[in-house]
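With one protein chain held back, the other chains of the complex are shown just where they sit.
Just so it is clear, A and B label the chains in written order, and each chain counts residues from 1 on its own.
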Amino acid sequence: MTQPWTLHEDRALPADPVTRPIAREIYQQTRSLPIVSMHGHVPVEWFAHDTPFTDPAELLVVPDHYLLRMIISQGRYALHELGVPAVDGSAPVEADPRAIWRRFCEHWPAFRGTPTRFWMEHELVEIFGVTQRPSAETADAIYDRIAAEIADPGFRPRALLDRFDIEVIGTTDPAWASLEHHHALAAQGMGERVLPTFRPDPLLLLDNLTFTHDVLATGAAAGVQVNDYATYLDALRAQRLRFKAAGGVATDHGPATPDTTPLPDDDAARLFDAAFNGRPVTGAQVAAFSAHMLFEMARMASEDGLVMQIHPGVERGHARRMTRRYGSDKGYDIPVAVEFTRALQPMLDAFGHHPGFRTIVFTIDEDVYSRELAPLAGVYPAMRLGAPWWFIDSPEAMRRFRETATETAGFANLSGFVDDTRAFCSIPARHDLARRIDAGSLARLVAEHRLDLDEAADTAVDLAYRLPRLAYAAR
Amino acid sequence: MTQPWTLHEDRALPADPVTRPIAREIYQQTRSLPIVSMHGHVPVEWFAHDTPFTDPAELLVVPDHYLLRMIISQGRYALHELGVPAVDGSAPVEADPRAIWRRFCEHWPAFRGTPTRFWMEHELVEIFGVTQRPSAETADAIYDRIAAEIADPGFRPRALLDRFDIEVIGTTDPAWASLEHHHALAAQGMGERVLPTFRPDPLLLLDNLTFTHDVLATGAAAGVQVNDYATYLDALRAQRLRFKAAGGVATDHGPATPDTTPLPDDDAARLFDAAFNGRPVTGAQVAAFSAHMLFEMARMASEDGLVMQIHPGVERGHARRMTRRYGSDKGYDIPVAVEFTRALQPMLDAFGHHPGFRTIVFTIDEDVYSRELAPLAGVYPAMRLGAPWWFIDSPEAMRRFRETATETAGFANLSGFVDDTRAFCSIPARHDLARRIDAGSLARLVAEHRLDLDEAADTAVDLAYRLPRLAYAAR
Partner (left out) sequence: MTQPWTLHEDRALPADPVTRPIAREIYQQTRSLPIVSMHGHVPVEWFAHDTPFTDPAELLVVPDHYLLRMIISQGRYALHELGVPAVDGSAPVEADPRAIWRRFCEHWPAFRGTPTRFWMEHELVEIFGVTQRPSAETADAIYDRIAAEIADPGFRPRALLDRFDIEVIGTTDPAWASLEHHHALAAQGMGERVLPTFRPDPLLLLDNLTFTHDVLATGAAAGVQVNDYATYLDALRAQRLRFKAAGGVATDHGPATPDTTPLPDDDAARLFDAAFNGRPVTGAQVAAFSAHMLFEMARMASEDGLVMQIHPGVERGHARRMTRRYGSDKGYDIPVAVEFTRALQPMLDAFGHHPGFRTIVFTIDEDVYSRELAPLAGVYPAMRLGAPWWFIDSPEAMRRFRETATETAGFANLSGFVDDTRAFCSIPARHDLARRIDAGSLARLVAEHRLDLDEAADTAVDLAYRLPRLAYAAR
C-alpha cells in the first residue's frame, strides 16, 4: 500500500449498487447532526480541569480495554508492558509512552475486522491527520504526528467537545459523588452539556466488601445519617435528587441479573441490617436484595423521573489472577446469558405503564432481542430498548440489532444510538459508524419497498438525535 | 408524499440487481397459488353465519393485538380507548369506531419497519383500494372508504374466502366444542374448506382454575361420563375422533414447556384425581402432568392420525394488572427461552419413527433453530419444523429461519408457510409476504449457484402449497 491512507466516503455503507446510493442519501441527513452522548465513561475531571492530554499512549491506548485485550490475546506483551501498573508491584510498568505506542502499532493486523479498527482509523485520519497505516515501521512517525496535535490548545477536552459537536455528554459517577466538578461546570455555563449519571451498583450489592463504607459515604454526600434500611432508602432518594439538581437525567445499573422481584420490607430491612453491620449474608440473599432494590430503584425513578438504565449480564474480572494484579476494567469482563422476560416482570407490571417511569434496557446477550426485549419494549410504554452496547457496538452487531429488534419493537421504542466508552476521541467515530450502519439498514428497507424514502430519512434522524434526546428526557 | 399510495410490484424482494430478477421469476410460480391456512384463529361463526362486518375498527384494529400493543407502547392511549372493554368496568370503552380508527392512523409512523406495516399496507391498498398513507389527516377519508367496501355483500366472510382464494382454513376450537358450526358448514358443502382444530391446553393443566368444569364439559361433548383418569383419557380420545369426523386434521398445543416425559399411569391417575376433585397440586406436579399428557397426546395422535402441533414458550399475560383489567390476548404475551432437545426426547424416541404420527413444532425462541429444531426435524420422520410464527412471522425473521433452519433440516422437513392470525383480512398479505421472502431466499441460492433455478421454483411451490398440504394431511 503506497498511496496515502484515507477514509472512503462510503465506508460502512452497503456494497450493492442499488442500496448504496439510497444509503448515501439517508446518511446525508444525519452526518452533521450534533452528538448526544448520554451513557459514557469519560471522567468529568477532564472537562472540569480542561487539562491537556499528555501523550498518544495515555490518550489512545492505556485507557481503552478493547485495545489492551486484543494485544494481550496475541501473547507477546503483558499489561504492565502496555502502561497498566501491576498493583502488586510485581513488575515495573512501562514508562515510555512511545514503546507502548509501538506495541500497539505492531499489532495493527490483529484488529482487522474489529470495530476498534474502524474507530481508530477514523480517529487517526480524521482527528490527527495521519496518512500512514500503523505498523512497526510507521509507529514513530504516527506517534510524533499525534503528539504534535495534542500539544495544540485546540486539542484540550473542552475544545474537543466543540470540535466533535457534542451537544451533551453524560458522565458516570459513583452514588456518593460530591458532584463538585459538575457544579463547577454548571457555574461556567456547562451544566446542561456535561451531566452526571447516578450509579449505585455497590450500594445494592450486600457482598460488596466496602458495603458499609459506601453506604455511609453516600449518606454523607446526601446529608443523611444512615443507620438502618429506612435511612438507607432516604440517602438514596436524597442523593438521586442531588444528581438531578446537578443536571442528571439518568441512573445506571449493572446488576448480575435483571431480576426485579421485590421483598417484603421487613425482609429487605433485615438483610440490609445484616450486611450493614458486617454479618454474613448468603449468595441467595445477595441476589434477593439486589432484585428487591432494583424494584425500589424503579419506584424511586417513577417518583423523581430519573431515567433508569439497566445493563446486566457480565461476569466481571473473569481472569481472577489478572484482576488481582492489574485491577478491574482491563478487558477481562465476559458476558453471560441473561433472562429478561420473567426477571423484569415485577417491575414492568408495577411501573411499566406509570407516566413518570422510563427504563432503558441494554443487553450484550443478543439472543434476547427478538425473543424477549423487543416484545417487552413493543408494549410497555415505560420501556425503551437500548442500542447495541459494548462488544456489540460494531457494524455487524448493529445490523443484527436492526434486523432482530425493529420488527417487533418498532423504531419508536428504541433509545437511539448510545455510545459507551472511556475513549473520548472515539466518540465521533462511534456515532459516525452507527449513522452509517443505520443509513444502510434503512436503505435496505427502502430498496425493498418496505419503507418510503422520506420515512427512512426521518427515522435516521430519530435514531441519531431525537430518540436519545427523548429517551433521556428526565420525566 | 403527494403521489398516490401504491404497492411496488417487487416489494420485499431482494434489492441487489442480480438476485431480484431471479426472485421475481420464482415468485411468479407461487403468487397465484391458492392459500392453505391450517393454523389460525378466525372464529368459525364468521363463516357459519356469514355476518357482514360492522366497521373498520371492529374489523381491523380491535381484534389485532399486534396493532394494540404498538399503540399502547407509545403511551398516549389505554386499551379501553382502543375498543377493548375493561372487564372490571373501571373505564368506559370507546364506543365510536371512527375515534378508534383515528387513533390507529395517527400512530402509523410507529409501525415503520414492522410486519404490521407491510400487511396493513397490503390490505388497505389491495383489498380496500385506499390511496393515501394513514395519518391523523387522512384517517376519516380512509375510514369512509373501508366502511363503504365492507357494506358490500362481496365483503362478507364467505365471499372473502373466495376472493382471497383460500382453499382451506383451520379454526382453533376448544376441546369441548360442540362443533355445531362445523357441522352446519359441512351440511352446506364447506366441510373440507373450514376445518376444526382440537386445542386441549386447559385440560392438560392441573392448576387451570376451571379444570374440573372443562374436563366435564369435554366429556359431555364427547358423550363420556368422566369420573377418573381412565374416563378422562376416554373423553379425550372420543372428542379427538369427533373433531376428525368433523373434518379436523390437527390438534394444537401451547404448553409452558415442551417436556414430554411420561409418568407411570398410577402417578398420572393420582395427580388427575387430586385436581379433578379440587385438592391442591404443586407447581412441579402441574409440570409433570403436562409433560405426561403431551406424551399421551402423541400416543393418541399415533393412533388416530391427527397432526400434533406444539408451540411452547410463552409467558401469558405478562402485565398482570392489565390482564386482570382487559383479559388475555391483548399483546402482553412475551416469549421465554425454551429447551427442546431433551424435552422432546421421550416423545420422539417413542413415536418419532411411528408411521401414524406427525408432529409440527413451532418456536418463537429463534435460538433453537440451528441448535435443536433443525437437527431434530432433520432426522425424525414424524417431525416437521413449523414456519416462523407470531412475533417472528416477519421479513427478517423469515429470512433468518431460511438461513438457520434449512441447511440442517432441509426444505422437505418443514411445514411450509403457516399463518397464525385472528386478523382475517391479513391472511392474503401474510401469505404474499412469505412467498416473496421465500422467493428472495431461494433466488439467493440460485444466484450463488447453490441451487438450480428449476429446483428453486419447485421448492417455492413446495413451501407455499405442497408442504402445508402434506404436513397437515391426517395420517
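The rule is simple: contacts are C-beta pairs under 8 Å (C-beta built on N, C-alpha and C of every residue); 3 or more make two chains touch, one makes a residue touch a chain.
In this text, all values refer to a predicted model and were calculated from it rather than measured experimentally.
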{"item": "Omitted-chain contact residue, chosen from A:P21, A:P52, A:G113 or A:G223", "value": "A:G113"}
{"item": "Residue in contact with the excluded chain [from A:E94, A:E123 or A:D365]", "value": "A:D365"}
{"item": "Omitted-chain contact residue, chosen from B:Q74, B:T257 or B:S370", "value": "B:S370"}
{"item": "Chain B, residues in touch with the chain not shown (by the definition above)", "value": "16-19, 339, 341-342, 345, 348-349, 352-353, 355, 367, 370-372, 374-382, 403-404, 406-408, 410-413, 444-445, 447-452, 454-455, 458-459"}
{"item": "Chain not shown, touching residues in chain A", "value": "1, 7-8, 10-17, 69-70, 72-75, 109-115, 117-118, 133, 315, 318-322, 331-332, 334-337, 364-367, 391-392, 394-397, 400"}
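The rule is simple: only the chains that are shown with their structure count from here on.
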{"item": "C-alpha-based rotation, chain A on chain B, 0 to 180 degrees, nearest 5", "value": "120"}
{"item": "Whole-Å separation of chain centres (CA-atom averages), chain A against chain B", "value": "40"}
